[in-house]
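Notes to accompany the following structure.
Just one protein chain is left out here, and the rest sit where they should.
Here the chain labels run A, B and C in written order, and each chain numbers its own residues starting at 1.
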């Protein structure tokens, strides 16, 4: 649960720096007999890659070829640690003079030095968004586990970029959209916004929504390990995330109890909720309704505009970041957020199995 | 880190049900030599109590007399587990017929039965807000630790109730305000809103802000244990919290990188930030700037208005909750959120001490 | 898993000092629906008490009245934290001048000061054997869980005191024997040895054996959390234990592979082992055979004979400990070791339930 390890039972440990030799993850505690292939993991990893020819995305390209190094035998998990790795190829070594001595505003350069006294400054090192490829690899296995056992489906879409709201919903459009928007009607307006911002040397924030259909029912815990608490931690552990809402979220603040409570009723022997302002979780435990989360994504910190900063000798300086950067992180954070949601639910699903003594 | 335990080094375990014999907490991992008295803990516990004669607060009264049962010797901590307890007095036993068989909308009744198959239905049992008295006791010690070592101060105030925004800021007014608002100018309007809502048998949501002044610098972790991630988990583990923001939060979504980045400069040998949109944390590690958090609080679920629901036999029913309930939780959640912030920071402060080998 | 907390799923946290107000334990993660009464827990706590009029045991007497403070409702566990407590009565406060300034050989006085810089010196404070009453309370619940689900029975007996071996085995005699020996034939010789040693102002070591009948089959883990590893940790966490063996133990060192391997065979469709040199565990996982453990117990450190030591100012001194002390700890450690075995198995039993996805 600490540092680079996530989860209590389905435990994931990531490693690797942006411009080191490789990125990897070890998953311990995954049940045996789960069918999994490198191709299935690859598909999720590919979704995380920057889109070809997209104005929103960095031109850095990595093949990110997934290797299963342990824990899978004859196509099925064995119950022992699963080790997954991709190598780093496009690392442009030796080309970091600027970053080495300057603290980039909005980045972790300054705080890493505060904490550790040193850092691997090559491409952000461990604080790089590249670390999330390890999460996506692990998340692919968690997704498969949830899908196999509960037909759980997890997907995300961008609902706001800058001031532009993406209100229409066409699920099939999401993976076509450059920004993973579900709103085909404003896609061209959206692309123009991205292009304009890029040309101005600037970047854009966004709001994304994560939807979990058919979550396992009755998982989660009271007190500190509430399902929404662990989801919030999972999401805020993603670099650029600055806010988290579940269900009604901040809008609940201005609602009345009579509006916000989700009334229940029984129909044909099944329990239903009239609304889902709770976002699928009550008292830390899932109701079985869709779990709905929204995340605030800050604009990319690396921008071409000059910014004031200091160097590592505490001298004032100016920095401009030209190079390989995304303009808006939303489309690339979505697969990561889906992965973190899957990891959280997989862990709670297994934890729930300890709640009752089996025969 | 699991279930009713919070923290990796400064580890807190709470226990107790709303109408059981007592509520308590064990703190393991607190350093020795910290001066602490029952009076200091009592002061925080008293802040959490419902305010006398307040329209916003439940009339249930507990003396909540704090007892230190272990871990403190001659007025100082010893480094071994600190056990704290308050007894439950005002429990009205035997008076729960209604709750026993009905699932209250917005409460954890239904999900506890989903998870456990049974629940202590007396006053909400373990899912009651009363559990937070244990957190406040533990938080008092964490606050003392942070204050002693870093002069850290943590306080919260209500910044919105229903649609009413409380924008003026007079810090001294907070503890005078019935709603822990810092805005004396709209206090009377606020009280009228509460009164009206109460008379209508309804309840109010709110937004609160937690401010951490002088946080230890350079604490937190990269990857999954980012300081903001652990703070988010801490906050979402409080019953009625539906949203979490740090720094710019959801507003960051509609800002540009050039607006949102906090530029740095050096003056008289000290490092400064021109703005604090990061909310005091970059890449999971504290910058030393104020840590600013906002929480969305849903309206109290127990309302006097009739609501549709089901009973434990899955039959449709109607419920009205008359009795001892708060109308708006904000003023009572504030001390709990402060406690959770203190527990999170105390834990990360001690964790940070493992980052460098001491002589 | 750290400090005063034991277990990953069935998690136990103890608190209390020898001469503080009370001793207690919180159990988090116990499944709901387990029938448990204060009387059942009391029965185990009573087994741990010093025997009346026994030469081997301290004359300190505590009523040790068990109180269940939370987590049990209408006679059954709820799945939420169970808080158990006994108060300290016979504390003779103010009578510790000697211990306060001297480091007792064989005790933790010196090392507590090394670690913490201070200690609660009243009766050994947290390092006192009295801490184990908390373990026995928690162990009573773990025993009940194992008995209910798997008819598991755990018992211990003393097999050696000083040089005297107790080789005969009459299970019914164990709880009659002052030393929890199963050998009625040498009981009088044993008592004489204890009496003589006591009169000489000295103390005795011992070897005890813990037997686990009908353990759950197939529990444990590979690698670091092997069942025998967690049992070894559990046992070495008891104050006076200096050695641990499982199955063949140290005798295995002088055996051949052909002698030590437990051959298997099938009879009437059931799997059997011809011998049980493994002690019921292979590769960290239980075979279903009896789990057999032996522990080396050092002689009681507090003796009446004068011993050289230093005081807290690092000055040479002499110490004699007259007062309320046991002569041989074996009979009192047995219930504690049984409790630790039960806690370890209960935790692994619940962990095992995470290994396969349930429907």
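Just so we're on the same page, contacts are C-beta pairs under 8 Å (C-beta built on N, C-alpha and C of every residue); 3 or more make two chains touch, one makes a residue touch a chain.
Bear in mind the structure is a predicted one, so any value in this text is a computation, not a measurement.
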Kindly state which of the options C:18, C:181 or C:203 is in contact with the chain not pictured.
C:203
Touch with the missing chain holds, among C:61, C:115 or C:171, for C:115
Using the definition of touch stated at the top, determine which of C:37, C:65, C:315 or C:358 touches the missing chain.
C:315
Quickly run down the residues of subunit C that touch the omitted chain.
1-6, 8, 14, 103, 105-108, 110-112, 114-117, 126-127, 131, 160, 162-163, 197, 201-207, 217-226, 228-237, 239, 242-266, 269, 271, 274, 277-279, 281-288, 296-303, 305, 307-310, 314-316, 351-352, 355-356
Which residue numbers on subunit B touch the omitted chain?
8-9, 29, 31-33, 79-80, 145, 148-149, 222, 349-351, 353-358
By the contact definition given up top, give the residues of subunit A that touch the hidden chain.
2-5, 8, 11, 13-17, 20-22, 24, 26, 28-29, 32-33, 67, 69-71, 73, 76, 78-83, 115-120, 122, 125-126
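Operating definition for what follows: only the chains that are shown with their structure count from here on.
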Between subunit B and subunit C, centroid-to-centroid distance (C-alpha), Å:
39
Express in whole angstrom the distance between the two chain centres, defined as the mean CA positions of subunit A and subunit C.
46
Take the average of all CA coordinates in subunit A, do the same for subunit B, and state the distance between these two points in whole angstrom.
26
Contacts with two or more other chains occur in subunit C at residues 8-9, 29, 32-33, 79-80
